[in-house]
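All protein chains but one are shown in place.
Then we have chain A:
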Amino acid sequence: MGDTTNRRPNFSNVPQNLINRNINVLSIKPTTAKKLVIKNLKSEPKLPEDYIEQTWKKLKSAVLAIQQSKPNQYSLEELYQAVENLCNHKMAPLLYQKLHNLTEQHVAHNIEQFLAESMDRYLFLKKMNETWLAHCNQMIMVRSIFLYLDRTYILQNHVSSIWDVGLELFGKYILLNALVQTRVVEGLLMLIEKERQGDQVDRSLLKSLLRMLTDLQIYRKAFEAKFLQATERLYAAEGQRLMQELEVPDYLTHVDKRIAEENERILHYLDPATKYQLIHTVEKQLLREHVSQILQKGLDQLLTEFRLNDLTLLYDLLSRVKNGLAQLCSSFNAYIKKRGRTIVIDPEKDKTMVQELLDFKDAMDNVVSTCFHKNERFSNSLKEAFEHFINQRTNKPAELIAKFVDSKLRAGNKEATEEELERLLDKIMVLFRFIHGKDVFEAFYKKDLAKRLLVGKSASVDAEKSMLSKLKQECGGGFTSKLEGMFKDMELKITVSILTMGYWPTYQPMEVTLPDQMVRLQDVFKDFYLSKHSGRKLQWQPTLGHCVLKASFRAGLKELVVSLFQTLVLLLFNDSNELAFDYIKEVTNIEDGELRRTLQSLACGKARVLVKIPKGRDIQDDDRFRFNADFTNKLFRIKINQIQMKETTEEQKATEERVFQDRQYQIDAAIVRIMKMRKTLSHNLLISELYNQLKFPVKPADLKKRIESLIDRDYMERDKDNPNQYNYVA
């Protein structure tokens, strides 16, 4: 809008003189008028008396010459002129009538030759064709001569044109004759049947005669219906017969050939209007009647043998008939379900199940995309069928898919490049999508993943992560959060020393609270260990654990080599700068004395990474601790010793206790051994034998106690008569 308003004033800038000049040019010549006067003729022009007769004679001889294919003695121009003259003298109706009669006589005369009793059909047709073509040529010539009549009288009076008159008469006298018509139509049908049987026939003859029927407007009534009937009969019989005789692929090829042939027939000689009904008839008789039999007999074979060309043909043919594709689709679906079930259901094939499923899926995808034109109905049906059969066997497919992924992700699987592996994982995800029991998959996947991570057997971190992201995409973050956690944990390295109970000194079992990350790691390891060793149990020994911590102080990064307890305490300072003793105790669940010593080592030892408030050597209940950001040390890796003073006394006691216990067992064993050999023995002799055998100092009183204990336990007894003598009890 802005533009036009801006532009408008510019018009006034167009040079005025330009417009003015144009006006001047227009008004340059004032015209001077001339008069034209038309006067009547003095007398009316008259034709000679016999002009009409003479002229008609001329014309009649010309028409007859044409009809008899004889040379014409008058020039065409002269004849044309004659017609024009007669018409201009209002003789047109008469002329038309005369011409009509002349033509009628000639055509009616022609019938004779077609009525002979017996006549070879082919010769008959040839003759008919000749007659027809001659008639047409004659009529064209005649029309040329009588063109003026055609253009004036006939147009103005709505009577049939000369050409039409020719057709009407030809129809009326020749083809409306029942015998002739039957002979023509039957002859044509015979020729077509011959061609259908594989013979060469004169197509131009067929074309010409059929064209004649069309021109005479009896193609439909006289020919088409009979032709379609014959077609139907032929193909009904052929369909029945060939379905029995031929294998399905051969049958399909044959049908395809038939349809092509019929199409060619239309191209070459049939009226195009017949096309729909003709093709429809062929399809109905050769295909629609046999769809279920074709599918039943041939589809499984084609799919199993993976005959893509035949399948394409099958699809193309069935897409021609109503419900053909629907039936194909449901048979395809049934095949997948049946075949898939055999892959899935047999426990003996478990080893190859997943690979077979992948191959099967590939093959069927290929069929849908190359043979079924990526028809969505088929790809949906394919998916539905897979989902159906894969869940026919509960859990096992999920398990095997998980294991298959494991085998591909495990180190040593060098068979695939990264890209191939990636593509394979994508395909597996497709199978995974079909599985209902995704939790089963998760469980096995998790177990295998744990093994790969813990034993360091994973082939590629990238592949692992990519698989994880696929799972996440498919099932959401909830599904993979634990698996992701496992990866996070693996950034922390765990080494576990497994000690055999009994070889090692016994340690006080101590329950402490570990952070989630460590608990998870511990559990994964425990599951892994117990899966390797049956019948065992594990007892964690937090007192013996130690860790390496990275610590960032203002002066830079340090590595701290610390005990597990020290670790637990220090990790708390990630969340808070200052913590009270009670809080630390509650959260870590470390035993009181142990915790005090731990805190002492961190806040009061050589390397003070924590600051105690208030300062002092001993830990009090209301002490507070703060992260010492200003900690410095010339070393990068610092070991902070756990303070152990008090523990040595406890341990010493425990060790003494254990020694004492062990000695008692040895004394017991020695007594039993001696008594078993001697059966009866006096107290003093027993004592002296014991001193000989025992390799550690022992008081007689202790020995006496052990003897009493063994008597209590019925290993031996005092002699009833002599209290100083013992008897062995077997």
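Following the convention adopted for this analysis, a contact is a pair of C-beta atoms (placed from the backbone, for glycine too) under 8 Å apart; a residue touches a chain by one contact, two chains touch by 3 or more; residues count from 1.
Simple rule for what comes next: contacts and distances are computed from a predicted model.
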Note = Matching the hidden chain's UniProt record against "E2 ubiquitin-conjugating enzyme", "Large ribosomal subunit protein uL15m", "RING-box protein 2" or "Trafficking protein particle complex subunit" returns "RING-box protein 2"
Request  = Check each of A:Gln327, A:Ser460 or A:Gln522 against the chain that is not shown and name the one that touches it.
outcome  = A:Gln522
Absent-chain contact - pick from A:Val201, A:Val430, A:Ala551 or A:Ile687 = A:Ala551
Note = Missing-chain contact among A:Asn40, A:Gln156, A:Gln244 or A:Ser534 belongs to A:Ser534
Ask   = Who touches the missing chain here, A:Glu104, A:Glu186 or A:Glu559?
value = A:Glu559
Inquiry  = Given that one chain is not shown, which residue among A:Ser69, A:Gln200 or A:Thr495 touches it?
reply    = A:Thr495
Task = For chain A, enumerate the residues touching the unshown chain of the complex.
result = 492-502, 504, 507, 517-518, 521-522, 525-526, 529, 532-541, 544-552, 557, 559-560, 564, 567, 570-571, 573-574, 627, 629
